[in-house]
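I'd like to ask some things about the structure below.
With one protein chain removed, the remaining protein chains of the complex are shown where they sit.
Right after this comes chain A.
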Amino acid sequence: MLTNWFENVNMEEMWIATYETLYMTVISVIGTLVLGIILGLLLFLTERGNLWQNHFLNMVTASAVNVFRAIPFIILILLLFPFTDFLMGTIRGPKAALPALIIGAAPFYARLVEIAFKEVDKGVIEAAKSMGAKTHTIIFKVLLPESMPALISGITVTAIALISYTAMAGVIGAGGLGDLAYMKGFQRRDFDVVFACTIFIVIIVFIFQFIGDTLSRKLDKR
């Protein structure tokens, strides 16, 4: 009966697209995690009264973050074409979507990281200082572990946004489930393909959400 409902769905194509979506999501989540934490740290530490208090650097970082957050993702991909071409040597396929995905999501995650760091008890940072801790000790042994549950739930939210970005990137030929839904589904009026892609994407989102929630809960000893 299922084959009747989904008569135009080619399972082999579905699996390839799913693989491409997962590839784009996983790599861009890792990239966003690294870039977002670096930006978030910079935002937090250069703020007034914090360890690297620096008004100029704070302003520059904050402006860059705000500008990139303001650009709609679909336009960001187009804007980044020359950069992507230079970096990846191609503007097609899952690999070519990565720079835009990371640059689009990292500023958003950076703000979540900044908020997570702000939630860390100032007294604990002061206690570490009173023990003679260096800045890198405070970052790696206080700030990061103490904000870990918030960093994890933040990256979960970002990862889910990234899954929807990958679908959008599909429209300009990045591959993945979004591409499949658009090219093979929408263009040919085979809506069963669109529907099947939707189900797959929803399942991927649920899996990411589940992993994120579990990890965040496990790490939270408060």
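The definition used in the following text is that a contact is a pair of C-beta atoms (placed from the backbone, for glycine too) under 8 Å apart; a residue touches a chain by one contact, two chains touch by 3 or more; residues count from 1.
Everything that follows uses one rule, which is that contacts and distances are computed from a predicted model.
Write down which listed name, "N-acetyltransferase", "D-methionine transport system ATP-binding protein", "Cytochrome d ubiquinol oxidase subunit II" or "AtuA-like ferredoxin-fold domain-containing protein", is the UniProt protein name of the chain that is not shown.
For the chain not displayed, UniProt's protein name is "D-methionine transport system ATP-binding protein".
Can you tell me which of A:His55, A:Lys141 or A:Arg217 touches the chain that was removed from the display?
In the complete complex, the chain left out is touched by residue A:Lys141.
I'm checking contacts with the chain that's been left out. Which of A:Ile27, A:Ile115 or A:Ala133 qualifies?
From the options A:Ile27, A:Ile115 or A:Ala133, the contact with the absent chain belongs to A:Ala133.
Residues of chain A in contact with the chain that isn't shown?
121, 123-124, 126-134, 137, 141-142, 145-146, 148, 219, 221-222
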